[in-house]
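Let me give you the structure first, and then I'll get to my questions.
Other chains dropped; remaining ones untouched in position.
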Amino acid sequence: MKKIGIADTTFARVDMARYAVKALQARGTGYRLLRRTVPGIKDLPVACRRMFLEDGADLCLALGMPGKAEYDKTCAHEASLGLLFTSVLEAKPIVECFVFEGEADGPKELERLAQRRAEEHAENAWSMLFRPEDLTRRAGTGLRQGFADAGAARRTR
Amino acid sequence: MKKIGIADTTFARVDMARYAVKALQARGTGYRLLRRTVPGIKDLPVACRRMFLEDGADLCLALGMPGKAEYDKTCAHEASLGLLFTSVLEAKPIVECFVFEGEADGPKELERLAQRRAEEHAENAWSMLFRPEDLTRRAGTGLRQGFADAGAARRTR
Amino acid sequence: MKKIGIADTTFARVDMARYAVKALQARGTGYRLLRRTVPGIKDLPVACRRMFLEDGADLCLALGMPGKAEYDKTCAHEASLGLLFTSVLEAKPIVECFVFEGEADGPKELERLAQRRAEEHAENAWSMLFRPEDLTRRAGTGLRQGFADAGAARRTR
């Protein structure tokens, strides 16, 4: 049975893991969920590595919410590089799902955006593990997570 | 028989893999194609590593299309570092082919630019595997992918 | 018995390790403390790696205080990447606790901010080792270290 690791933070202002789990459950069964909550986004890479090494995760979903300050962008960049390095080292996918607090106007919109993005990234994670051919069918079609899809440049294909 | 891995994304707005495959086929035979489609450019490095490790790829072509926002440039930078790290780790080439959405005015030009760049990078990939001496013959001649070549500084050579 | 490594610097203007140790002791026992003091923040990653490799640390707390100059931000970024790389390599958590000198108005506020942040990161470190389920219970609740918590976007949950 496949194992999906969910890494999330106490720094985030939305419980994105809850939405991700629901979206995964709506997709199907055949996997076991793991969970590690860490303080901030820079703690996510090692949490993922431990779920791969110690718990046998096949894929991790890394959920985080960088703050509004300029410095938070630097932290997000560092965390992203750490997640990339970890996934390459382990040769296992890490689906990064970050919502920047500044992307939304106010807490309600933030909640909604974080919910949609967590759900859509969770669906991607599910596809990567169980239906990779679904992703190939949608290659180059301008899909987005959390916002409306951009769509293919050539609509008439 | 050589194996060429193609990694692409559902985020891109053009099916660059289709153009790359056609260009490879126009060049010759003697290789097998592999394919992995992932959600976004930051998922490309691990997809390449898996094609090297699990499928025995000799070279990967990483096709991506970063969006227009400032943040997309950061993502492209992170993805590029991940691709570089992966290729060095595996000691196998990854031909990165990124088209920034902001490089083109409108969807038609975007489609054309992405097509040309994917084709020309695919031709480079083919040369790297089968005719490395062709590249050496063109060393320092100012070749470009997707736009007109810059040419050699000293034209009279 | 678990081992917690504390890495700190002579560059910092506050003895953050003293506050971190007190906060750990207030939390409970069942661990042994290690300590390595280095000149500056860029020396922290290797200090942590040595506490993991040579002293068997289970988690490290990296305490640092970047200066006010633009260049200090670059150093902090480099140090953070080094800490991230080290924690992933060792598959052990490093809790980074940095206070930028420019975050505070004057030495008194700097002392207070560094104290609070060191304490709260030490408490997080303790939870990561001994009560990970406490962190999961507070996932997505907008916790901050050193400043007031941001709180959850949806307060009524």
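Observations on the model:
A, B and C label the chains in the order they appear, each numbered from 1.
One rule holds for everything that comes next: a contact is a pair of C-beta atoms (placed from the backbone, for glycine too) under 8 Å apart; a residue touches a chain by one contact, two chains touch by 3 or more.
Predicted, not measured: the structure shown is a model, and the values here were computed from it.
Complete-complex copy count for the single protein sequence, taken from this structure file and not limited to the 3 chains in place, is 5.
The rule is short, and it goes like this: only the chains that are shown with their structure count from here on.
Because contacts link the chains only in sequence, without closing, their graph is best described as a line.
Put simply, chain A has to spin 70° for its C-alpha atoms to lie on chain B, with the angle rounded to a multiple of 5.
The innermost chain, defined by the distance from its C-alpha mean to the mean of all protein C-alpha atoms, is A.
Taking the CA centroid of chain C as reference, the farthest chain centroid is that of B.
Separation between the centroids of chain B and chain C, computed from CA atoms only, is 41 Å. Along chain B, no residue makes contact with two or more other chains. Listed in rising order, the residues of chain C touching chain A in the complex are 73, 77, 80-81, 83-85, 87-88, 91-96, 100, 121, 124, 128, 132, 135-136, 138-145, 150-155, 157.
Residues 8-18, 35-39, 42-43, 45-47, 49-50, 53-54, 65, 67, 71, 74-75, 78-79, 81-82, 85-86, 89, 107-108, 110-111, 114 of chain A are the ones touching chain C in the complex.
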